[in-house]
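The other protein chains are all here in position, but one chain of the complex has been omitted.
Order of writing sets the chain letters: A, B and C. Residues in each chain are counted from 1.
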Amino acid sequence: MSDSQQLAEACRDALKQDDGLIDHLGISIDSVSPGCAQVSMQIQNWMTNGHGTCHGGIIFSLADSAFAFACNSENEPNVAASVAIEYLNAAHKGERLTAKASRTTQRGRTGVYDIRIENQAGDLIALFRGKSHRLNGTILPD
Amino acid sequence: MSDSQQLAEACRDALKQDDGLIDHLGISIDSVSPGCAQVSMQIQNWMTNGHGTCHGGIIFSLADSAFAFACNSENEPNVAASVAIEYLNAAHKGERLTAKASRTTQRGRTGVYDIRIENQAGDLIALFRGKSHRLNGTILPD
Amino acid sequence: MSDSQQLAEACRDALKQDDGLIDHLGISIDSVSPGCAQVSMQIQNWMTNGHGTCHGGIIFSLADSAFAFACNSENEPNVAASVAIEYLNAAHKGERLTAKASRTTQRGRTGVYDIRIENQAGDLIALFRGKSHRLNGTILPD
Partner (left out) sequence: MSDSQQLAEACRDALKQDDGLIDHLGISIDSVSPGCAQVSMQIQNWMTNGHGTCHGGIIFSLADSAFAFACNSENEPNVAASVAIEYLNAAHKGERLTAKASRTTQRGRTGVYDIRIENQAGDLIALFRGKSHRLNGTILPD
């Protein structure tokens, strides 16, 4: 395993620790690599409205999780500065959603990441574009 | 109470019914009126990361809830088409957040709503701009 | 005239100097004040497509000009980091457009400005939300 891959996995472990949301939503971290991450989640009953359609905030949260693992994969701490999300298709109770994040560009302290959210049939549910802002310090203790 | 205010409250009741997320997040619906809504929520432990900072997806979900009540306050069903959110200040465990939504414009089937999210000290946590798309039909049964 | 108003006007004069686009588009700077600006422009033939509809890039440029005067009104140089624009109504050859910019929030080096673009009949043509990034230095020489 390359050093950069090992670092990405160590950062993932540090981020997961003491995080309340990942477990609460039942998010599985499928893979991380430098600048990239993939997570997935099954849509539970409480995540839907009266018509069984998944709330936008839940889809956003899943994508945001992929975004966080991707932009924190190189031991430099980054936070979300802004996000734009486009909803393309509805997602429903019981479906499994996957969010794939990859870095589109990094310039100074600002990164742009693109995340695709699909259901298990490969339908595109949403497109999420996040801008990250790099903080000082490191993710891992020296 | 005006007819339009009565209608807004009837729509709120219809939306709340069978909705899983509002209860799950502990969202309180403070007020609704035509084109407007205000909701609030206390940040629980599971909503935060290891540093006690509230996840962006939770802040988004709160604002999205205000957006939904505001754009569904006149018996015409609307869904979110896209959202842009800017994060300005971090929110922390135990704080109470309030999201105020108001309609900025409506043109044909497309509406633009602006939502401010503040903490109890009045600090601006995030700005959320949502575009709604109007569906056919009504929210309430005839 | 207050000191802050005098400063805003001095910054406007500095920005205008040697700027090629304002004259080229025929933009009139109607007013500036701390954090705010209003500009206007008549839609010329070359700004339109074959149907006489004004190009989005021209509407954007007008709004961007109002944004620039507003975020550079206090002698701290700011550049645009990102913009989101929503088109609501078409604008046509010969119409006069006005763009009004005001600061929605400033937090550290990041500002959020909202600009409304209207035609002379008061129809809302577009909504422009710009994020500014503050650079070091000053606009005016000491």
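The criterion applied here is as follows: contacts are C-beta pairs under 8 Å (C-beta built on N, C-alpha and C of every residue); 3 or more make two chains touch, one makes a residue touch a chain.
Because the structure is a prediction, the values reported are computed rather than measured.
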Worksheet item: Relative to the complete complex, which of the depicted chains are touched by the chain excluded from display?
Response: A, B, C
Worksheet entry | Absent-chain contact - pick from B:Q38, B:S61, B:S82 or B:N119 | B:S82
Worksheet item: Looking at the whole complex, which of C:A10, C:C36 or C:A80 touches the chain that is not displayed?
Response: C:A80
Worksheet entry | Positions on chain B where the hidden chain makes contact | 81-82, 84, 110, 131
Worksheet, complete the sentence: Hidden partner sits against chain C at residues 15, 17-21, 23-24, 44-50, 55-58, 60-62, 64-65, 79-87
Worksheet item: If you put the missing chain back, which residues of chain A would it touch?
Response: 84, 86, 88-89, 104-105, 107, 110, 112, 124, 127, 129, 131
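Basically, only the chains that are shown with their structure count from here on.
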Item to complete: Compute the centre of every chain as the mean of its C-alpha atoms, then state which one is farthest from the centre of chain B.
Response: C
Worksheet item: If you average the CA atoms of chain B and of chain C, how far apart do the two points sit, in angstrom?
Response: 30
Practice prompt. Among the residues of chain A, pick out those that touch two or more other chains and give their numbers.
Written response: 81-82, 84
